[in-house]
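All protein chains of the complex are present and in place, except for one that has been dropped.
And then subunit A:
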């Protein structure tokens, strides 16, 4: 029985890891390129979740299509936000950079609360895939979708960074902005591009959130806090590290919830113990580099 519980717990951890990796990799890409931690990243996920939810409940758009639309909508919003004000913050002191995205986060959360009340909602869509039965262990269909789409997003991002010209330029702007300028790269365009990709992945991740979690204005906060832990584990700016961090974190969380008495109430406490421990041992994260620190 104990071992079934263990396998069940680890499998569920793996599916949430897909979601975490998708969210954290967007966050870490934005940081790696611009040097700004986007504290409002979770709010883009939250808005994506609400959009997918309303598209299904009010208009009847199937969740998978809703996800794509949410992704596009959040890309557009990211564009607006970047050109509207984040681009002006890039040259300012770090406290202003931190404050700018925190301000955006507070603004979006409270607008959501005013518009949709703080209540939690559930999307009543039928599961997109049949549940997967492995012996005694059952993985719900929607969790499978989350895993598959999450991994697809993550893999797509890795592919984009490694095998396209824009990805190459993004990496150059991240590694050495001054050299990038000398090489004739429009660095501001690259900064914008990183936020557009971040917005896209956040919007699609929002659709995944609507599939397996409650849709409510604070859902982004919960997720982005975990993304911080993942990014601290994997190294700020390292997309490769984000997947490893996501798997480690969700395994640790699910194991705590399953085996520690009362561990379910620890929530993202696990994430923060991890953050503090990792940063103490290796100040730039397990797989991070010194440069951006």
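Annotations for the structure displayed:
The rule is simple: a residue touches a chain if its C-beta (ideal position, glycine included) is under 8 Å from a C-beta of that chain, and two chains touch if they have at least 3 such contacts; residues count from 1.
The rule we apply is simple: contacts and distances are computed from a predicted model.
According to UniProt, the chain absent from the figure is "Amino acid/amide ABC transporter membrane protein 2, HAAT family", selected among "Amino acid/amide ABC transporter membrane protein 2, HAAT family", "NADH-quinone oxidoreductase subunit K", "Asp23/Gls24 family envelope stress response protein" or "Lactate utilisation protein A (LutA)".
Residue in contact with the omitted chain (choice from A:95, A:124 or A:165): A:95. Only one of A:82, A:154 or A:228 touches the chain withheld from this view, namely A:228. Touch with the chain that is not drawn comes from one residue among A:111, A:155 or A:179, which is A:111. Residues of subunit A in touch with the missing chain: 31, 35, 37, 85, 88-89, 92-96, 98-100, 102-111, 113-114, 117-118, 221, 225, 228-229, 231-232, 236, 262, 265-269, 271-273, 275-276, 279-280, 283-285, 292-293.
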